[in-house]
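The other protein chains are all here in position, but one chain of the complex has been omitted.
Then we have subunit A:
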């Protein structure tokens, strides 16, 4: 006899893709009562998303082998007919996906997509379904919902799209909300807004929530219980405060230790006052996508709009900002991968801003870059050793054997095995690929490396390893680093000074300890308030503080403010 109060019952769930491969989920059991919330935490490959999909029986067509029991709101998901499953999906259990752009149909308007779900499950009229769509869009905080319902997904910002996806989930007032990394693709302030929204909705509708995430900070403030997964198995399961506050398992402790925090102690050597690179009133403008009529003037997009800063020899300068703040453009300008519209860049006395490609060439070895996406920034058809050796080859003066030996040393220096020279990028994990990217940037012994979101695609433990590696290399080679990231905690961990960017301008620049403990600019304060924290009690306090901030009436949305409305 099953307990009727349990909304979700999973026992001995095992999911395997193909016979030979190890199961993605192995012997997992958990329960979720009506209105309860559970966080499913693990690194990539831990099987957490597989569990989320299994709750709706979404593995059926994929050739996966699923055994065990999965019961959601009385439906035996593994044994149900297609029609029974369809009646469950979206109506009583709804899912919010990670990437809201690809998760929405680009050809349909937002309103129509939501209305369709409502119609399918309730058989309501077109008109009623459309009204419902507007109602839920309004509920999730889409301004002017009736009008915006007629927009297509590409006309929404990332945060708005995530809200729209949540609205779709709400359309049929489900009992269970499954959110698979709902905020991973979002900026920190938008992430806080979305999580707060989920929290409110849960309180309002008494929905149960299964929150799948790699971020322990996200779990801390948003779920009652947490289940830590590793290699498809449950490692630790309990109340959030207990698991995060006093973890019993070594793996949980390891995960917690790797999370960069705003309050962890930091040790940085005192940097010199010697300026390596200085930037004055730097601008980079792009023609904006045309919007005006036949003869309308083309607006300018000011990606970098008057930045002045110094990078001191041997320091790490952190640059934080949300997407669209111009931080990546600034990074590319610093190493002259992009041409500034106006302004000056001086590197050890040389004028970079106006230098020709030819006169830049002798300086190029000193200026290197590590990119965010180690998958797309390595040539998939060249071995990682060849990629690392490329800069050396361009330099010339080395035999094939020397090149190979030097590339091998570089690989070893970044913690890879020299005999991995012959491996291809796809044979490596994300963290290992990023190490290759770092080795390549190191090859010519540069003075300055600009790291553009070097760890944001990585799991928290890998992230910690790469950050440690960068710090070690900096000390060893006397490197100067510009570390661009959207994650304030990571930037705090690695930087001596930090620049906060917004709309192409630097709103605050100063030593890390000052900026983080006594932020001067309101935007910096907003950013800091949005960072998830590991202590559930603290998370609640912060949520209340954010709610109080929202009570302040917002300015009416104007045409100019549109691009800024992150969510």
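As a working rule, a contact is a pair of C-beta atoms (placed from the backbone, for glycine too) under 8 Å apart; a residue touches a chain by one contact, two chains touch by 3 or more; residues count from 1.
As a working rule, contacts and distances are computed from a predicted model.
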## Note on the structure
Among "Anti-sigma factor antagonist", "ATP synthase epsilon chain", "Acetyl-CoA acyltransferase" or "ABC transporter permease", the omitted chain is listed in UniProt as "ABC transporter permease"
### Query
Which listed residue, A:168, A:227, A:255 or A:307, touches the chain dropped from view?
A:168
### Task
Return the single residue from A:10, A:70 or A:88 that touches the missing chain.
A:88
### Contact with the hidden chain (one of A:43, A:73, A:116 or A:366)
A:116
#### Entry: Residues of subunit A in contact with the chain not shown
56, 58, 85-91, 94-95, 97, 99, 102-108, 116-117, 120-121, 152, 154, 165, 168, 290, 294
